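Every protein chain except one is present and positioned as in the full complex.
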């Protein structure tokens, strides 16, 4: 019997670690997606930014963030700060059994959590591409991953007030994706559009990304990684019920992504008469973000429907952001993760009888409000102290030169 | 004891899901391989095609295909159609035990199956590259993944007549790979060669692919994904015997791929005096396809031998297809998955005493015949209704422009 | 009870196989990293080299290497050669239990080992890039993977004299990484620098790599694969203690890599005033190599410190190798895997009370000495018989033309 | 007829095209070029080794014009391409002895 | 000696080379170019924003020929490059005052 409990603990730990590794892989996905969607002169910089932010997130979340998010909170709004990384569960406690017995390694939990905060941070990276100072971005990353993200994470996953009112966000459509998008929106408002993005009369100018295979690869990587993101968020696999749940999550995650592609494909085909690859890549991500708030309750058919709406929605939102609100977001991060994230959170109420519209709306408002406002303040401080934007000439020459002194494709001639 | 059965169920379900995720990753592999082997002017389109076909396959197989393939067949030839996706196994049934007790999640099974049909469809994609209308391809994908593939899948894996006569195809050298190749062959016959592929006197003209690192990356991805493809096809890992079997499958899969590389390397070195990278990439895939029909029975040494023959074979077959039969297959899909798939199916009889040559031949004929003929009909209908081929001018300008309105590498000049 | 032991066996086997698959994926990482860091005219060749070496390693290690490394040694220095690949553990032996009972599949063990030798060989590939004859490299790969690597592997992991004196190398900072670097150093000494690397007065000339996104992708792949490399080296996951250990290894591996990035970022920012992407990619790898010798004993904070030092160190060492020792290593393999590997081995003594500085130093000397000297001899023989270096004209034209007859990016014009 | 060869900064291409359009010169052929001159390049770094990127990206325009349009065209190009900063480029005027429109076999000014 | 500069459609390059070969003109230098003229470009789309690709890919040939070969060469190029559709391109003929074969230091017609 004891061996069974050990085995169960081992399986759940292993499941966590593999899920976490898949989520870590999403960092590569964001890096490739963004490297494909910027111009070649800003490619080295965005790669450095992505690998740097993942590293900062890993370290800051260990040092501070995790302890805020899962520490002993002062109250349900204000988290505490407790240092507990290190000691893991004793075998005796595990085999003692009972409801409180740990059923997987704390460190595996930490590993799974740390890659989530990196995901949120990656979302910001794409939106501010091609014009932000690298060091300013890293400065924000430190605060975001140490404090801003963990505080709101505490509200739901750490047992704070959002969990108390029944806000439901399975794997983080809101806590991770919309939070990232809120920080990104604050950044773009402070930063402004890329030079040349809008004409003198406000007309939108296309700024095509340099490398579509990279962008597509990034999307495939994210799709794969999402099985860890959503699948691991069931938090346990070792019983029939949990195993079935994880399987359901995999199936629904895949179908929502597929339907998101089809949604964006249809929208782009109807609106432009062409199949806009970047839109269908965003469609896949929109499908994934949509279902992340609840990949478990819907039937596979409903999951596909939720993803389909996400994929349709994202095309319209991206165009609206661009044309109407003049929010210049080179990779569509704010639309994909923010607006579609909200859609995902609202869609929870269709399938999950325990979720309420009110709780979802409060959750959206609280998370968005907190992250947006605190980010706005942090960005403003950074702007005042070291500036956020490269000079016009540097922007024209490309950030690869000013920030990294290195070209991404030094040999390939320009058209 | 009950907890043990639950745990066993959980482990097998998890093993299925991870295997399925690896197979899903093969979709990225095909996308990268094909994006590397086409010219830059057709790259955006082939990426859109790959991500689109995976999505269509996921949705159609859920809606129709899976229910045909694993439904209650009308007889051993004609499958039925039963909608059963949704409810999963009850804990009580699992712990009841006995021979009929479910030992893993139905939804995990669905997930594992759905990525297989996408694989078959991906094979078609490469063969018709650089000249087919995107929407016509998608139309075919709907029929292929909803009906054509599932019907023959039912014959063996769904318990139809091929399984009754003892046709042996462990992970689908025939059911997946040769089936995909048969549909591809039908497509190419309807479609014709790319403009400029053959000179006025029938001489073959090289049309080099634009991006070798992408092609190599695609091959590595497929190699990795294949551990899920073959490894998951043991269908269970939770006993010593099964675990040993899965390990054997991993070892043999890896060795067959490695030997396929060496086979193609030797052939290309002898025939051309050079190491043709695209041939050794195809050699790796040929090794993998060869062993897929039975990665369990051979010893590691035999597995290497089977892969080696696959790798040698594929070089000759590709050249023959190209020069002799004038079948223009930009990525070699028909040779790699079709001809080498047949080799793999025949090689089963060397190592698996339960397999008979007759059964293998019947299986090959039945699968090939069904897929080829039905595909030919569907392609003909599509051709009549909306056409299959872009105009000559569109082909010259590239499909990226006509189908997607977007360039893959908008900044990189031409040599 | 028997079922529990079977399940435990299955879980450990599955854990091994997944870890091994992740390590196999590192082969793709090296291929992409190297393809990104060489010039475009040598890209096809380096891809062929990487896929070829992995294949050679897989086959030679099965045929010879594994049997040397884990066979019945003649004495603690000279390994034997026993052919035992094939038969796996019987269920009866597993469920018999006891200390000697096998707890995972032999074939899974082989699979996990075979990808390690490929890793060591990949390290050589990068260092000799852009000037070595492909066939000479393959000839060396045969000897390295069949004999040189396995002999020293036997000394520690096969139970030889280094294990007896207490040399401690958890996952192979020395046995895999430094060993690869030693062979690489021997190669570069025989081979010389690339033409044009050093000016007439010995000044260093930059030779920028052609494709930074590929290099970054390669690094992300390696980072992911390393979870298998280190995580699998715990060799068991099925108890609470082991599961905790594996989780600790994942956490520490990730933190060391992240800290390595930050270390290299700080060093490059201070020294060059810019964020040199290639240096921070090497920083990530340096962090990973540093922690590989012992990812289990350090606390997460110590792991980060070890990685940080690795990341700082690697920047200085690369520059010193380049400027002072005029060792032309296009990807920095000797610095990253060799010098930082030594750092990793020495750092073991800080956290692991069982390790002694003396044993570590003896291990370093023995492994380095053996691999370096035997490699030097083998390279010399190859040089005498078929030569190691392409002609000056071939080097100027690029190896893609002379070795593969094929361009990597045939369409993209030069700047 | 003259061939005007103008070397300009790449981001001025659209302005120059519009300026020429305004004086009814519609045809031209453009190639990417690298320029050396008084304007200095910048330094890049790669794995610790600094190196100078001495050449600067330029765009080379080639415009066949009738004799009576030459001055106007030079004027238009110069004004549109001028930033006043070093590296603005050059205009060279060379004689064309014959011009043919391939499609119609027309020759002379009408072929331009 | 004259320098013939021909702007043609890229897919006609091989035909033109063969036509020149037939009249014993073997040497030439080719550059990629973008052309503006009467022929119109196409529209692309990127994330919902349409944009015009106004330039068209062309190939620029530069051929030094002896005076007595000029007419023949113009003829050959024109015939080979003609599709009759708009955008076929131009041929310009310009004087060369001196020509040198670098390898041998030969000058004049023999250097071509």
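In order of appearance the chains are A, B, C, D and E, and numbering begins at 1 in each one.
Following the convention adopted for this analysis, a residue touches a chain if its C-beta (ideal position, glycine included) is under 8 Å from a C-beta of that chain, and two chains touch if they have at least 3 such contacts.
What you see is a predicted model, and the numbers here were worked out from it, not measured in a lab.
Among the displayed chains, contact with the absent chain in the complete complex occurs for B, C, D, E. The residue touching the chain not shown here, chosen from B:20, B:126 or B:332, is B:332. Interface with the hidden chain, as seen from chain C, comprises residues 396-397, 401, 405-407, 413-415.
For chain D, the residues touching the chain absent from view are 2, 5-8, 31-38, 55, 58, 60, 70, 74, 77-78, 81-95. Take chain B: the residues that touch the chain left off the picture are 204-209, 271-272, 274, 276, 278-279, 315, 318-319, 322-323, 332, 415.
We adopt the following convention: only the chains that are shown with their structure count from here on.
For the pair chain B and chain C, chains touching both partners: A. Think of each touching pair as a link: the shortest run of links from chain A to chain D has 1 of them. Steps from chain C to chain E, minimised over paths through touching chains, total 2.
Inter-chain centre distance (chain A to chain B, centres taken as mean C-alpha positions): 32 Å.
With centres defined as mean CA coordinates, chain E is found 47 Å away from chain B.
Contacts with at least two other chains are made by residues 4, 7, 11, 18, 208-209, 211, 217, 272, 274, 276, 278, 409, 412-415 of chain C. Counting partner chains per residue, chain D shows two or more touched chains at residues 32, 44-46. Applying the touch criterion to all chain pairs gives A-B, A-C, A-D, A-E, B-C, B-E, C-D, D-E.
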